[in-house]
Structures are given as structure tokens and as C-alpha cells.
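Written below as C-alpha cells is the structure these notes are about.
Shown here: the complex without one of its protein chains, the others still in place.
Right after this comes chain A.
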């Protein structure tokens, strides 16, 4: 053992040190927690490979090539530098994953680090890819990616260490299929969205005006995307007539874009949205019977400040601007954005760290607030509301990351015990000994800033929720044979149905993919379609779900798709047999869209989780990582740590028993 491993060896013992050095680790995210995790993993020797001094004497050779793979799709931003310590000023705009590797490697050059600047949703990250690792660490900043990785790890049956922070709060947990609850066992709250008529016609809160400015006015003037904003939706409560009129209004606004760059542009936009549209709304008497009527304003009747004064005001973001001041900032930001658009920026979307868009959204939302008699806010406050900013600091990231790696040690201890057991019993199915608790005795760990007596608390990991739609299915692989040189041997849906009935003993069932149902007993249109045409082909990260249509249904079977060996045919892993599938539990309530949605207040406190489309990087995505509010609540009621003891076993290895 090298001298540099002395700290680790003395603390965890030689066998566990060797296991950790021979590990293959996937780290997803190189942000706040990711940087800390990478440093701790590297410094503790994870993935550095163990070279026995006198040949491989009794030490099992590693299953996979040891190393750490780090994946992140982001580039470095100035606002990351207060906590993402692997990055310096000169790294701004460079890929996080690559810079993190470059900076962390010298801490321990023996570690084999593979950095990938990519999205974890990319198709190359298949179940087989996940399965090639001993453990996965999540250091993500958004719900969609967390849920995706959770599912991939369940399918690959690889332990996952999940973590997140909000301000001084933090948490870390270990997840394994069939052993612990998964990330989706408890429904997660989603971001609040507003009915379109509230945003466009009857705002009554500052957030309504902010959403209007950021998701309607700014995109209409400077965006290209036809996509609907996800914080403004048409609901059943919305008056259809009104929705139609609102569409026409939006079209009219688009026309005003033609004036961009001319001296009339600001006046035209202003009078359109703060005078004409408001006058139209005012004329709809029934709308104002129980509400206060808005008061329209006209460009020419408000005092003008100079352009320089507008620019100067924009830098005073902690004070509330008056009507005149808001107009000055509005004109200033409109001119700046126009300049950018004319310089070739085809689409300018809201980004809370893009000062020009923030100036625009703040002033426009304040002008609208003025019209509707809603409280005005400073830019600082608007930024928090519009950007869904999550406070993030170095200390919480450091704490959460080190707690995660602590869990990692435990998971490896569990593996070590299991592996040596397996070795001694000649490859027979391993039975956990009572002194080898699942995941090495990992816990759910919380950081509670308000309790100075117990900044760190733990609780036992919960069992899987039997009704969880994500972890209750049985996961298996579907092997699809390659097509020969003449294009023959293409597997079809019929072939798949055939093997399900013939090999796996299925009778009545439905087959679906992410695109929806592709087969059931009454729907055989796709029967002769090649699987590839239905999106089912090796090398995609999508899943195929087989749902049992029997009266007492068996659990869902979820298949990941891989290439069959050259001589193999279409098949599902041999151990899968209908009769052996567990019965399906009572269906779970899917994560609710509104029931548990946090209100705007809690969103501002940073405990809100954002429901995001895959790979869509919204402006609110860069806080470090949000704490699961439900879990945080449980933590409050959590019993405190149990009595852990450290024992030394006969061969000198330290057992981390709780």
C-alpha cells in the first residue's frame, strides 16, 4: 500500500481500501456537490486501482476497470465560483466535467478519471452502461435528471447515492433496488404553474406579473420558440373565449416586433401592452365585478428619464423603483435587447443571470403590477421569484458530499462482505449474514441548520414502497439480434409477442414504450412492424413495459434493450418467467401535479422542486441541488442516531457496524 493511502487504510482497514481502490464509480454532475464529491473520491483513492506488491495473491481482480467517470453537461458560470472550488475565473464557459478532471487529477494521479461533457439523458448512457459501475453518485440540480438516474440504477441494479442541498440544509441517502425506497417512492412536489387567464388577464400577485413578463412578453418580443412556457398553462377554468382573444393579442404583439430598432419601438410595445390590452380588459365588465379594475397607462403621459439614468438605475437592484424609474429601465433594457437581437442573437430567453433580461422582466413586471395595483418589487426580489433561486454555499456542499462518500464506504463494505461470502460459497446465491446489513448499514442522513445540537441526524433507510410505480416493476433485458448483411433477421413486434407467450409464459398483456401503447389484444396494427421502427433497438436508453392484463395482475416487466450476441436470437433474460413474477401491488398514486405542489412562498424559500422536461435547461436550473421537502419534513420527526460502535475483527479490518 502506498504511503498516501495511510489515512484511508488506518481508518477503514486494508481489505476495504483495496476494494475501494478497485472500484468503478460513476459521478453524475460536477457542480457544487459534484466538485466536492470528486475531490473526496479521488483523495480517498476510489478508482485508483490496487497493484498487489507480490502478484495477485488471493485478492480478487476487479470486475471492471477501476476508475471514476464524471458526466456533466454544463459549462462554468461566474456564479458557480463561490462554491465549486475546482473552477477558477479562467475556466468560465468551459465544460465543468473536463475542468473538474483537470483540476482534481493532480490530487491523486493514480486515479483513472474519465470526463464526459454530455447529458445523462443521452442515448449512449444505457442500462448496460450503468451496470458497468459498482456505484453511482448523484450530484444533480434538477428533478428530471434525478428521476432518470434513479430509474436507470434500479434497472441496472447498481447502488445509488443520492444527495442534495438548499442553503444550510442537505441530505444524502443510499438507494438499491428491492432493498431501500427509491427516489420516486414518495411523490415529489412539482413547480407551480398558473392558469393562463390569471397571468394574462387577472393578475393579483407579484408572481403573476413576473411570469407574464418572463414567459409571455419577453418570448413574444425576443424569442423564436413556439413552445408553451411550462409555468403558464391553459386550464379548464380558463374562459375559452378569452383564451382566443389572448391568442389574437399575442399575434398583434408579434407584429410590433417589426418596429424593432426604430425610435417608435418602445412606445409601440408600451402602449400595446399597458394601454390597448388593458383598455380591452377593462371593457369586459363581468371580469371586474369582484376585482379591482386595472388602470391603463400611456407612454406619452409618463415623465422620461435619460437613457443614462435608466442604465444607472438598473444597477441599483436592492431598491424599489418608482413608475418613472421602471419606465426608464424598461426603455433601457428594451434598447439593449434590441441591440443584441440585431447583432444576430436569434432568440433571447430569460436567464436570471443575464442582466439584460432580468432588467427587462423586472421593469415590465413592475409596470404591470402598477397597472393592476399589485405590490412592486426590487430587482433583487424579482430575481429570486423569477429565477427560482436556490441559495447555495460551499459548506453545505462539503458536508453533504462527505456524508455521501461516507455512505459510499458503507456500501463497499457491504459489497466486500457479500463478495467474500460469495467466494467462499463457490458462487452460490449469497445469503446476507445478520452482521452484514443491507448496503453496509447505510442511513438516510440530514443536515439541519436550525438545530445546533444536531446539525447532522440520521434515520434508517426505508423499505421500498410496494406501490411505487418506478421501483416495484421487475427490470430485465431484452436482447435483439443483429440484422445480417442483407437486412434479414429484423425482429418484429410479432416476434416479441411470440417469445413473451412462448418463452416467458405470458397470456394477456399490453406492451408500451415511452411513446405509448404499441400492442394489446385489440390493437395489433403494429404487429408486423420491425421493433426498430417502434423505437425499440439496442443502444437506446428507453424502456419497454409489459403490463399484465390478467384479473390478478403480476408486476410490470420493464425491459431495457441490448444487442444479442451474434448467434443469439430475440430473447428476454432466461430467469424471467411469468409465473415467478410477484403479484402487482395496489396501484400507487402517480406523483401529483397539484396536490402537493408547493406554493409560491415555499418556492421562494428554495424548497420547491422543478418539474422539467428532459434535457430542457430552464433558467431556474442552477442552484445546487434541491432538498426533497417531504424527506426534510420527515427528518424533523426523525429519531436520532442509533448506537453505533466500531469493532475490530480478527484480521485487523475495521467493521463499520451500527
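One rule holds in what follows: contacts are C-beta pairs under 8 Å (C-beta built on N, C-alpha and C of every residue); 3 or more make two chains touch, one makes a residue touch a chain; residues count from 1.
To be clear about the criterion, contacts and distances are computed from a predicted model.
Undergrad: The chain dropped from view, which UniProt name applies: "NEDD8-activating enzyme E1 regulatory subunit", "UBC core domain-containing protein", "5-demethoxyubiquinone hydroxylase, mitochondrial" or "Ubiquinone biosynthesis protein"?
TA: When "NEDD8-activating enzyme E1 regulatory subunit", "UBC core domain-containing protein", "5-demethoxyubiquinone hydroxylase, mitochondrial" or "Ubiquinone biosynthesis protein" are compared with UniProt, the left-out chain turns out to be "NEDD8-activating enzyme E1 regulatory subunit".
Undergrad: Check the options A:348, A:445 or A:531 and report the residue that touches the missing chain.
TA: For the chain that is not drawn, the touching residue is A:445.
Undergrad: Can you work out which residue in A:302, A:335 or A:394 touches the chain that's missing from view?
TA: The missing chain is touched by A:394.
Undergrad: Where the complex has a chain not shown, which of A:85, A:129 or A:275 is the residue touching it?
TA: Selected residue, touching the omitted chain: A:85.
Undergrad: By the contact definition given up top, give the residues of chain A that touch the hidden chain.
TA: With respect to the unshown chain, the touching residues of chain A are 2-8, 10-12, 36, 39-40, 43-45, 78-79, 81-83, 85, 104, 106-109, 167-168, 204-205, 290-292, 315, 317-318, 353, 355, 372-375, 384, 389-396, 398-399, 401-403, 405-406, 409, 443, 445, 449-450, 452-456, 458, 601, 605, 623-624, 640-648, 654, 656-658.
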